[in-house]
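Only a part of the assembly is drawn; its chains keep their places, and the rest are absent.
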């Protein structure tokens, strides 16, 4: 589990609410149903409108990586690839047939199968790279859903604030309600700016980092399998793949 | 039909209007003819000025994809390409002649015709890729018309607000009109920010996603036809094209 994610949320929201209490503010003043409806509903609506269904649901699936990042086991993968490389040296590519059946990672398995079938190194690289690129593009589009929400939330917060101010202005004749009215209007701004900067934008940034790391681990697998196909010696394969660590 | 589009619009606008009603605001306060004229007219005028005619009308045509995205039938296309690949194996490229006549997709048909005419794989790829790139560039420019409208609307909303404030300021002597006057001025801001964030920007983003998916389906077709021209065996063609799914 990603401790920094939890720490980040606690410290971020804690500092803001704590600072507010220290100033003598009341937390109830920050609770406002209509403002929450406007900002969350409006942001969510815009996100739904902008996303094809695949991308939108993909973004929900991807969200788990914020708390539980994919376990890339880079070191372990390198060891595995070197082992394959040694088997290929000793027994030829066909010697890898037994390994293919045991391999659980479907991406690696596909590459190994191509290897055993005797596909050219360039063909293996092309096929696996294409699959990786299509997947990465989809994942990045899904991560960008949160980035967009980080863009919509503050501006929709402004809509909420301005609607609140309009409401206040129409009751200027009763000055006693003025301050409280404006206060309510401002809460929408806080919701919009706060959700964007304490949640949506950092979450999008973390997802992008994870996607980058994930793609790099796949790229390492592709390089490793292609190196075996090229008959590279196991030591050179190891030296090259260590560059990914 | 794209349900998310409809849901997005309903949830977005519903949340904002609902929040306003919950706060005790009156919907009539948000209805303002002059503000609508300024924001919609100004944004539309800027969009007309910025676009060559082809791009502007292209953007209107593209708009249907927001509700009715192109049916890409990727799985079906792969099956079709594999079938062609098998025919080419059994009967040679000329065996595809009958298929060309039946093919309804003009893009695929053009590629098939080149195949039957015995064009080199590289030539087929070049010709189809060029057509795809020119089309994609045109479509992206059309989608950017909505992105630009999302940029113009809020700033033109500010023009409307400032003009309203000027009007108010000139009548400061009559304080009873002050609040209502400012309220009217603020409506232009809401129209500008709202149209941009609940309509224009999300629509532009959805169109870009659809264009990306559409281009990818065309690219798959190009790869498939080029693979047949290269005499690739049907199984490898299938493995490669599955990367697009």
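Labels A and B are assigned to the chains in the order they are written; within every chain, residues are numbered from 1.
To be clear about the criterion, contacts are C-beta pairs under 8 Å (C-beta built on N, C-alpha and C of every residue); 3 or more make two chains touch, one makes a residue touch a chain.
Quick caveat, the model's predicted, so the values are computed rather than measured.
Taken over the full complex in this file rather than the chains on view, the one protein sequence occurs as 5 copies, with 2 of them shown.
Heads up, the rule we're going with is that only the chains that are shown with their structure count from here on.
Overlaying chain A onto chain B using CA atoms gives a rotation of 70 degrees, to the nearest 5.
Distance from the chain A centre to the chain B centre is 24 Å, each centre being the mean of its Cα atoms. Remark: chain A residues 33-35, 37-38, 40-42, 44-53, 55-56, 110, 114, 119, 123, 126-128, 130-131, 134, 137, 141, 148, 151-152, 155-156, 158-160, 162-173, 184 touch chain B in the complex.
The touching residues of chain B, when paired with chain A in their complex, are 2-5, 7-16, 18-20, 22-25, 29-30, 69, 154, 176, 178-180, 182-183, 186-187, 189-190, 193-194, 196-199, 201-203, 205-206, 209-210, 212-213, 216, 236, 239-240, 242-245.
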